[in-house]
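Missing here: one protein chain of the complex. Every other protein chain is in place.
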Amino acid sequence: MTISTEALEILARQEIEVPSWAYGNSGTRFKVFSTPGTPRTVQEKISDAAQVHKHTGLAPTVALHYPWDKVDDFGELRSFAEGLGMKLGTINSNTFQDDAYKFGSLTHSDPAVRRMAIDHHLQCVDVMDATGSRDLKIWLADGSNYPGQADIRTRQDLLHESLVEIYDRLGDDQRMVLEYKFFEPAFYHMDVPDWGTSYVQVAALGDRAMVCLDTGHHAPGTNIEFIVAQLLRLGKLGSFDFNSRFYADDDLIVGAADPFQLFRIMYEVVVGGGMADDTPVAFMLDQCHNVEDKIIGQIRSVLNVQEMSARALLVDRNALHQAQRAGDVMGANGIFMDAFYTDVRADLAQWRESRGLPADPIAAYVASGYREHIEADRVGGNQASWGA
Amino acid sequence: MTISTEALEILARQEIEVPSWAYGNSGTRFKVFSTPGTPRTVQEKISDAAQVHKHTGLAPTVALHYPWDKVDDFGELRSFAEGLGMKLGTINSNTFQDDAYKFGSLTHSDPAVRRMAIDHHLQCVDVMDATGSRDLKIWLADGSNYPGQADIRTRQDLLHESLVEIYDRLGDDQRMVLEYKFFEPAFYHMDVPDWGTSYVQVAALGDRAMVCLDTGHHAPGTNIEFIVAQLLRLGKLGSFDFNSRFYADDDLIVGAADPFQLFRIMYEVVVGGGMADDTPVAFMLDQCHNVEDKIIGQIRSVLNVQEMSARALLVDRNALHQAQRAGDVMGANGIFMDAFYTDVRADLAQWRESRGLPADPIAAYVASGYREHIEADRVGGNQASWGA
Amino acid sequence: MTISTEALEILARQEIEVPSWAYGNSGTRFKVFSTPGTPRTVQEKISDAAQVHKHTGLAPTVALHYPWDKVDDFGELRSFAEGLGMKLGTINSNTFQDDAYKFGSLTHSDPAVRRMAIDHHLQCVDVMDATGSRDLKIWLADGSNYPGQADIRTRQDLLHESLVEIYDRLGDDQRMVLEYKFFEPAFYHMDVPDWGTSYVQVAALGDRAMVCLDTGHHAPGTNIEFIVAQLLRLGKLGSFDFNSRFYADDDLIVGAADPFQLFRIMYEVVVGGGMADDTPVAFMLDQCHNVEDKIIGQIRSVLNVQEMSARALLVDRNALHQAQRAGDVMGANGIFMDAFYTDVRADLAQWRESRGLPADPIAAYVASGYREHIEADRVGGNQASWGA
Partner (left out) sequence: MTISTEALEILARQEIEVPSWAYGNSGTRFKVFSTPGTPRTVQEKISDAAQVHKHTGLAPTVALHYPWDKVDDFGELRSFAEGLGMKLGTINSNTFQDDAYKFGSLTHSDPAVRRMAIDHHLQCVDVMDATGSRDLKIWLADGSNYPGQADIRTRQDLLHESLVEIYDRLGDDQRMVLEYKFFEPAFYHMDVPDWGTSYVQVAALGDRAMVCLDTGHHAPGTNIEFIVAQLLRLGKLGSFDFNSRFYADDDLIVGAADPFQLFRIMYEVVVGGGMADDTPVAFMLDQCHNVEDKIIGQIRSVLNVQEMSARALLVDRNALHQAQRAGDVMGANGIFMDAFYTDVRADLAQWRESRGLPADPIAAYVASGYREHIEADRVGGNQASWGA
């Protein structure tokens, strides 16, 4: 089985947005390890991201986190990025690190805190205007740790009210994507715990509000590709936050924990039109490289998405549907698995080279000397992490 | 803390529907144990159910399963039930035990099988007309065991088409409730795996289509009371299938595995208006008494719901909201737990007696000699189980 | 990367025992589907198993279930199997389908029931003497559904006493393997729920008592390859029951739900000496083919184990250890994944042919006409299932 010309065309336009914060330090509540060469500024983060794109051709856009990536002049930052061949992408709001948000932000019982949180999001839209970003991504840490602590029901209504105000501020070409998460940092209830809640909240807003699906934000055992299929069917899959997990929101490299799951997800994306030319779906990484090299980790990640997309595009859908309709379980599964088991790496390497990219992006990056350069150069200052 | 007069009024109108199949044998794929006195006919099941109501005053309605409880004349069965002081309740369809449904029913790729499954549901509505039942409950075993086996996306559309036809057959006073389930009997994908899917499917039908929440049908760790609150907010919580679980769909006695969870659920029911006079929520049991006495198991179950409802009604909601608004986590949690820890059993026993019911329903049932009677009487014939 | 000569030698001696019951009907508590051609007798099951071996060369042994596969003369059955080129393997006891075992077998509080259960196992050893089987496999359904129902602590002591008596009956060349299971059919506690319990019980018996690891019998998220490594280190991994799962004990085809997990397991088997010439580890399937063709399902299963073994043997362990010692996370992971992603299927097909086996065992089986033969031949009688 080889990758078809049609599939290569689809792969040629594939873009995976990388998160600025992946290049900074991250960790667990137990320890954040620092590493030589870690960026101190958003510019350095963008430079690192540009390396990923340079060697893969897959990642021309960097998502920003506000206020972690706050600068005085976002227009200037845009120019800086463009100078590196990069675009600025999704703006990620942050209402979980201010003391005021201890008991919630857009859902807080205190109108003053809600006001503050809404205003923060309005500022994010201002940033979007300057950066040319299309999407505002809202992930809320809002929730509670103890039964009785919060009024679950009322908070849904407050959330709706807050979102309406933010949604109304969006420009015609701008969108809001609302992320859901099963748990953490809240340990009893989350205000947006599942796709159903995100869906009903964005459906109440309008066409430009959509769901963001983070692959690590589900209960154990959840069939994620089903949700992908359902949201595409409903026209409400706005974006992916790709990563992988063995246990909880582990934020490992996408495809690392369960490559077959990534394949199944990409297959439903293909089936549901998510890789079409006019797809509404933004593909993004949202990962933490706690112990591994960050830039290599990002390169590995976008390649994993590319490789599994290629495998998903290999599925012989006509034969599959025939087997499905015939009730031929083993036949259908066999066709599906055949695509998954096909080693597309050599073909992709060759194709990459034909497009002026390195056959082996990781080797090319290692050989480039970039790492030695930043380790020598980035001495002193405060390494970026989740706190800044 | 004692139960208020207002709370007692609410408890006085509480009704929990019992399932006919709980009185028959059930088990696991490994073994179904039979027990002396098990009903052979639907009439015997209703007689057993009447015992639960007799001693508790809580369970005047029996849900039927079609075709397990099929009789020639459902009007006659209705009269039989009424003669025992019982009503016939929700009609449960069954599209999982016919060989034709091996690969689906309402979602099957073959139009002939879908036709058969739709017709089965139309027959169920005929039964409802005869029994005076309000609700048609649809639980689908539809799904697949292997990736690639089924076309997940298309099946959602087929499900919608099938449901439309069934919904259109409903009378003005009849409703459809669509149950969701995380897994089993399908082990890769279920066509209605979560509340979100059930919600979007019933929302596309109309006002008389609602969600049925079975407390055992969620992924590990799911915050069920959140879903209860959300569905009540959306006006789409049609009914509960009560039971409890430690692992999967264990179908244990409601409140047995996690009494505190039942308390939290009942609290959200109270908050969301689910115990109001005009509540749209039907409270039902859906359990299996694999190893325990079935009638005692059912009595225990309705009492558990009553006791946890009483505790939920004990919560000092004014004080709670004050503590919540003040960010007093321990205070709010303390108020909540205080209600849970209050032993309402003696008060309820006394109140039960004041209404002409036994203080101890299980003791009264045991003392009644009913069990000895049915063990002696029900000799020969085929004991009812899931197969019939 | 190609499979080394040394690896092919290891693969050449690989044997995967198949379970007689996989050829009979199986299902869930909701429905057992029957299929044309299903065996009615143990002889027919062995004939089907012989097909798997014929086309793969991987499965020369059939495990029996007692009393499902009870015959008057097990010596004769042995000859029958040998006539088909098959051996009789592990004897699986059954103490979960007799009414007496409702509340336990080897752990029952009633000495008479324990006696009965012990005697059953002694009979199993008699069968082993006749069949030449090495292993007695004990899986216990013992447990309870409700807190308080059983005396968890005392039952561990009773289990020990019962096992001692069975162990003492074993011949010098016979072994006992004790399986553990997280839940089902008991839904509150299982008497042997985890590898720790199985280990402490068999360690208290002696060298010929070992643990049986069923890949579907763990809590969600459990790192199974860790347990494999640990048990091999302790010298107590007696056997595998291979299957796969998305949710609970789904009993799907091994490698179907998570091929990468199977790869990781086989890698630890290789590392721990489990594929050495004198390995104490018996590799067995224990699966249910509820909706798929059973013989094809079995062929697919043994091929999956073979393919993942081949991939595991591809891992460049020297390079891996070097990367591990250097703290090169991405490098080590890359070496590991490289082996997993390598498509060994063509190489294996060629090698299979070189050994006189079909390149494509499933195609060969389908082309053989065996299925048409048994469908025409096996008419009437009672199809085998878990009940018989």
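We call the chains A, B and C, going by the order they appear; numbering starts again at 1 in every chain.
Going forward, contacts are C-beta pairs under 8 Å (C-beta built on N, C-alpha and C of every residue); 3 or more make two chains touch, one makes a residue touch a chain.
For clarity, every value in this text was computed on a predicted model and none was experimentally measured.
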Absent-chain contact - pick from A:23, A:188 or A:336: A:188
Which residue of C:139, C:199, C:341 or C:365 touches the chain not shown here: C:199
Contact residue for the chain not shown (choose from C:206, C:327 or C:381): C:327
Candidates B:256, B:269, B:302 or B:335 - the one touching the absent chain: B:256
Full-complex contact with the absent chain, from C:141, C:335 or C:374: C:335
Interface with the unshown chain - residue positions in chain A: 26-31, 33-34, 96-97, 99, 102-103, 141, 145-147, 149, 182-185, 187-188, 220, 245-248, 250, 252-253, 256-257, 290-292, 386
For chain C, residues in touch with the removed chain: 102-103, 109-110, 145-153, 156-157, 182-183, 188-190, 193-197, 199-200, 218-223, 225-227, 229-230, 232-234, 260, 264, 268, 271-272, 315, 320-321, 324-325, 327, 329, 332-337
Interface residues of chain B (partner: the chain not displayed): 220-221, 223, 246-247, 256, 258-260, 291-293, 296-297, 300, 329-330, 333-334, 337, 340-343, 345, 362
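One rule holds in what follows: only the chains that are shown with their structure count from here on.
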Same vs different contact residues, chain A with chain C, by half of numbers used: same
Whole-Å gap between the CA centroids of chain A and chain C: 40
Where chain B and chain C are represented by their mean Cα positions, the distance between them in whole Å: 38
Set of chain A residues in contact with two or more other chains: 220-221, 223, 260, 329, 333-334, 337
